[in-house]
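Before anything else, here's the structure in question.
Every protein chain of the complex appears in place save one, which is left out.
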Amino acid sequence: MGNVSTKVSIEHLTYKYPFAENVSLEDITLSIDAGQSIGIIGRNGAGKSTLCYVLSGLIPRFFHGKITGKVTIDGEDVPTMPIERLIRKVGLVLQNPFSQISGAKMTVYEEVAFGLENLGIEKDEMHERIDTVLRQFDLYKKKDENPFELSGGQLQRLAIASVLVLKPEILILDEPTSQLDPRGTTEVFETISQLKTLGITILIVEHKFEKLVEYVDKIALLHEGKLLGYDTAEHIFSTSEIETYGVGQPIYTALCKRMGLKKANGYYPVSFGETAALMNGLKESGMDRRTYDG
Amino acid sequence: MRVLSLYVENDTFIHKLEPIAKLLYALISIVITFLFPSITVGAVFVAFSLLLAISAKVFKRMLLLLNVVLIVLLSMVIIQGLFYRQNVTPAFKLWGLTFYKEGLLYSLLLIVRVVNMIISFGVLILTTRPSDLVDNLVQKGLSPRFGYVLASVLQIIPQMLSTTSTITDAQRSRGLETEGNLFQRFSAFFALLGPLVLNSLVEARERAMAIEIRGFGVEGKRTFVRQILETKTDRWIKISLYVAFIVAVVWRIILWAM
Partner (left out) sequence: MAKNSKLTTAILVLIPVAVGINYAGKLFASALKLPLWLDSIGTMLSAVLAGPIVGAISGAINNIIYGLTTDPISFVYALTSIGIGISVGFLAKAKMFNNSFRTLLSGLIVALVATVISVPINVVFWGGQTGNVWGDALFAFLQSKNVGIWVSSFFDEIVVDLVDKVLCVFITFGIFKVLPKTLVYTFKGEE
């Protein structure tokens, strides 16, 4: 414990899809420590999903095309690792909750079992694992229902449960809330905060920055296939050029930028908590009005 | 409709039989009725299949299934009764048309075969959870990848169609199907189907990715969360079916030789 180790390492990764005109990832280099949570941001077509596919091994197994550079997990080469081992290391949750359901199972319980059956997990262990994740994600009451009867948020939780039941050490979520209503979004984020406490390394692509910054240690900013920044949220969002990449920023940061409100360390706040604390502090020291006017 | 299935949940003896045993009954009874050009053989199987349907408490559902082919069966009686090529013996006259014995008997033979086919398969379909049949087949050696296709078809189609009903309603409200000329209606057909195809192919790709990531492509031993058990009864049923099948084939060959 406490011994921080590199979990994921990417060096000079470049990738081009078959039949594509341009590369979708260009010379990406970054590393992720075990247990960290990383947010991936960038505007449409930046390469966020593509990066997720590389890390989960879908590139080059599912999407062929040209890949160069080095991607490793725990020092093992991802593109060439045997798939059954990779599956136990990395789980991937996609955007559309409906299309992630296998479609072959008639109950929630059996749907969660799908991956375990594929991996040949013994029956006793299978039941134990399924019961655990269903309780963990508050789906146990729904276990005999048809997956397609669930709401969007429940379905996305089912998708996460179905992946986590394989006990991956890294979980990648590609815009898991973009098709959900606010309630579903909250459900999914609560799930993610649970996972953090379990020590799982998390990568999450998300456009809802106000939520995102509360859960991630670092943010990777992608733009046209290139990695433009990889740092804490306050670093990433405090830069003045962030808006030129078309990604937007948390409303609190935008607000504080407009008001010229910076934290003691010289960066703008990114979350509600930080902003509120900052404003309270200013009020107490009687400086709020002056800063506001200036 | 979430699943494309006629399964009626219940707890009868027939429901509890191993799905493969029921499948085997359907297949073998169909083959036998086609091996023997005999109305009696066909009728015996129809009666037995009906008995199964009744004891599985699915008789009413079965009538609905049969209803679908009713018209064709009736038209068969008429067309064969009137025009069967071996017609020689007049049976009766109706509205000045002469029905012949040979044609009527021939249509009756066709009818018992088709009716048995529907009832014996009906027993299987109405009393078996579709995914249990697939699991059963996979556990007995069907490729799991192929099993996946069979099992998912039943759920994915209603999923695809659930979006289409809203689309067709919209078209209907625009009055296309009644006001538009044939060309306009064909363009509307294109406009409806095109996006559906594109959408469902994109979703198919995502589903393929999602199941790959859950080990669908992993080769090696698999386990099953629902183990379909074979009871002693199931085994005896299957053995008797095989025996009946062999006897029928041998008998048929002897009949030929004579």
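Lettered A and B in written order, each chain numbered from 1.
Assume a contact is a pair of C-beta atoms (placed from the backbone, for glycine too) under 8 Å apart; a residue touches a chain by one contact, two chains touch by 3 or more.
Every value quoted in this text rests on a predicted model; they were computed, and no experiment measured them.
Visitor: What are the shown chains in contact with the chain that isn't displayed?
Guide: A, B
Visitor: Out of A:Gly39, A:Gly57, A:Gly103 or A:Pro250, which residue would touch the omitted chain in the full complex?
Guide: Residue touching the chain left out of view: A:Gly103.
Visitor: Specify the residue from the set B:Leu198, B:Leu229 or B:Val247 that touches the hidden chain.
Guide: Only one listed residue reaches the unshown chain, and that is B:Leu198.
Visitor: Decide which residue listed in B:Lys57, B:Lys101 or B:Arg185 touches the omitted chain of the complex.
Guide: Considering the complete complex, B:Arg185 is the one touching the chain left out.
Visitor: Give the residue, chosen from B:Ile39, B:Ile125, B:Val138 or B:Val225, that touches the chain omitted from the document.
Guide: B:Ile125
Visitor: What residue numbers in subunit B mark contact with the hidden partner chain?
Guide: Interface with the chain not displayed, on the subunit B side: 4-6, 34, 65, 68-69, 71-72, 75-76, 79-80, 82-85, 106-107, 110, 113-114, 117-118, 121-122, 125, 145-146, 148-150, 152-154, 156-157, 159-161, 164, 168, 171-172, 176-178, 180, 182, 185-186, 188-190, 192-194, 196-198, 200-205, 207-208, 211-212, 216-217.
Visitor: Residues on subunit A that touch the omitted chain in the whole complex?
Guide: Subunit A touches the missing chain through residues 17-20, 62-63, 103.
Methods note: only the chains that are shown with their structure count from here on.
Visitor: When the C-alpha atoms of subunit A and subunit B are each averaged to a single point, how far apart are the two points in Å?
Guide: Each chain's C-alpha centroid was found; their separation is 45 Å.
Visitor: What part of subunit A is in contact with subunit B in the complex they form?
Guide: 53, 56-58, 61-62, 83-84, 87, 90-92, 94-96, 98-106, 109-110, 113-123, 126-127, 130, 146, 148-149, 159, 162-163, 166
Visitor: Once bound in the complex, which stretches of subunit B touch subunit A?
Guide: The touching residues are 2-3, 129-131, 134, 147-148, 151-152, 155-156, 158-159, 203-204, 206-218, 220-227.
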